[in-house]
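All protein chains but one are shown in place.
The chains carry the letters A and B, assigned in the order they are written, with residues numbered from 1 in each.
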Amino acid sequence: MSALVAIRSRTRARAAVTAVALAVLLAGAILLGLLLGDYRLTADEALRALLGIGSRVDVYIVTQVRLPRVALAVLCGAALGLSGSLFQSMLANPLASPDLLGISGGAGVAAVWATVVMGYTGAAVAGAAFVGGMTVAAILLGVSRRLSDGGYRLVLAGVGIAYLCSALVGYLLKRAQLNDAQSAIVWITGSLGATSWMPVGIVGLALAVCLPGLIGAARSLPILALGDPVARGLGLAPATARIAIVVTAVLLATATTAQIGPVGFVALCAPPIARALVGHGSAALAAAGLAGALILLTADLAGQYALPGLSVPVGVVTGAVGAPYLLWLLATSKGRRA
Amino acid sequence: MSPGTRAARGIVVLGAGLLTLTVAALLSVMVGTRPIDPGIVLDALLHADPQNPDHLVVLTQRIPRTVIGVLAGTALAAAGGMMQGLTRNPLADPGLLGVNAGASFAVLTAITVLGLTQPSAFVWFAFLGAALAAVAVYAIGSAGRDGATPAKLALTGAAVTAGLTSLSMLVLTTNTTALNTYRFWSVGSLTGRGLSEAWFVAPVIGAGLVLALITAAGLNLLALGDDTARGLGHSVRRTRTLAMIAIVLLCGSATAIAGPLVFVGLVVPHVARALVGTDYRWIVAAGIPLGGVLLVGADVLGRVVAAPAELEAGLIVAFLGAPALMSLVLRRRPVSL
Partner (left out) sequence: MTHRSAPTTPSLRARTLGAGYPDRTVLDGLELTVSPGRVSVLIGANASGKSTLLSTLARLIPPLAGTVELDGTDIHAIPRRTLARTLGILPQHPVAPDGLTVAELVARGRYPHRGLFGRWTAADTAAVDEALAATGTAPLAERRIGALSGGQRQRAWIAMVLAQDPRILLLDEPTTFLDLSHQLEVLDLLVRLNRERGTTVVVVLHDLNLAARYADELVVMSRGAVIAQGRPADVLTPSVVSEAFGLEALIIPDPLTTTPLVVPVPGGVRASADET
């Protein structure tokens, strides 16, 4: 057996072990999500209720209350993890993520506007947020058509847009009725409350639509990482590949944000965890999706049940945990142009 | 440019800036839902009549907001210039470096824990929060082998902002009273504050400006690189520390009286640099009138564009500042400082 075959099988084994481990953890968290809550269920009851067996209350609680929320957390977490991984790999910048790039900010402005000015609720707010996030993404793409400088421009332009968005949100909140302002604030924080199956379906659809983009990205990202000249020499069109990646990443981030609000840091933290576990290459993309799902679900469970009597929006939990992590990343990054 | 012509140019810019500031201040006192003649303004200043509604508007609303605009704009512009020199970073802006989030969180703490409701009482907390956040961002952003690189500082600021914001959100989503008080403070407005707070922070800003002007010469040496500055016999650490103190005094005060404002400290130093060249003493000096012009001008503009309502100065500045930031980013080469 050649040295290469041995190396490749080792790498693949490591990726497989990691994926299985993450999946097991995720399954555990999902089960926990079905069990925890004021309405007590045993694991046995919960699993039977999942299949429609048991008392009507049991079945209702599991399939219409807890499962949608858990499913939304898993799908959104996966979408955010994948989106962050795409941005970070493409920009060769461990700090890129939809929130720092202002995409979440754009979605936030639109959603707050829809809530406090137009008086929309539910799906209409989500629709507005989607349009807002896409608008910012279009501006960013226009500003940094040449993305070959490690995304330096993209990141800084995004930071500028994020601040403009926060000024606009402040203005809208000041103008609003207090109760509108309050529901807007809850939305901005990012939360998985009041979930039905509808948003789960939308995020699932977005993931399905993005699948070809993800497969393409898994192939082109390792080549792009070698630099534009080498990538061209290997027969890749860097500009086209980048646009496909950005569009996929933006779609994932915006679809998610529209449903659950701009939950911070999942997109930022999941990819480096995945890289640490499985190294470079396409395996890291899949692992980032799994890690994102695990992080968001765990954070939501912690927010709901860690403090007795106080339900904390998931966005507060991810922010409070993620910010120190990001700062640690910044303080220890070595000579990287980040 | 020889030192002589540079100084001459600086003096011209400074003079023109002060003149424009005077005009802007005058406009700020005159323009509004109730337009007021210059004569009446003068009258109100010289023989105030508490029964005259015009006099009351001038003395209790227009003059305080103008004074606050001048003070905050001046302080932010000088702080921005210092920060750009300190970090050799064209994107350094007090607002981009976590100051606002720090001030906001401190104010929220004051509202929820101490039950304060009057904006005048927020000054100390805003100041403290802003100062702590700025020091933290700078310290973390300069850690690591490559020091305080532009993007790293900007992102450290973003991270500190996001972390503090998430804590603020925890308070806001669970406490309606806090949200109601906070949302009016947070929007970066020159109204709703009285002259007493302005006089309160004026000496602090004055001290900050003096310190900034003294330290600016050292920044000229730092611009050549730490090693070169040391080779020229300069104490890099002392300059950094003094500059940081000046920045904290300046932007802490500004945020305390005017609420969180971004972009003033970013844009003005660039304008100043285009006008007077790369000498930090002149950039900081020219920024003093220009910062006031921008903020007071934005405030006046906010009264005009939305008349008879008003748009907050902070919002107008953000709308002017975001395109300015874009154009900086879009320049082919990063601005070298």
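What we mean here is this: a contact is a pair of C-beta atoms (placed from the backbone, for glycine too) under 8 Å apart; a residue touches a chain by one contact, two chains touch by 3 or more.
As the structure is a prediction and not an experimental result, all values here were calculated from the model.
Q: Please identify which of the visible chains the hidden chain touches across the whole complex.
A: Within the full complex, the chain not displayed touches A.
Q: Which of these touches the unseen chain: A:Val59, A:Met198 or A:Ile223?
A: Answering carefully, the residue with contact to the hidden chain is A:Ile223.
Q: Take the complete complex as the reference. Which residues in subunit A touch the chain that isn't displayed?
A: On the subunit A side, contact with the omitted chain comes from 2-5, 7-8, 92, 215, 218-219, 222-223, 225-230, 232-237, 279-281, 336.
Definition applied: only the chains that are shown with their structure count from here on.
Q: Which residues of subunit B touch subunit A in the complex?
A: Of all residues in subunit B, those touching subunit A are 91, 95-96, 140-141, 143-146, 149-152, 154-156, 158-160, 162-167, 169-170, 172-174, 176, 179-180, 183-184, 186-188, 260, 262-263, 311-312, 314-315, 318-319, 321-322, 325-326, 329-330.
Q: Quick check on the complex: what are the subunit A residues that touch subunit B?
A: Touching subunit B from subunit A are residues 95, 99-100, 143, 152-153, 155-157, 159-164, 167-168, 170-171, 173-174, 176, 178, 181-182, 185-186, 188-189, 264-265, 310, 312-313, 315-316, 318-320, 322-324, 326-327, 330-338.
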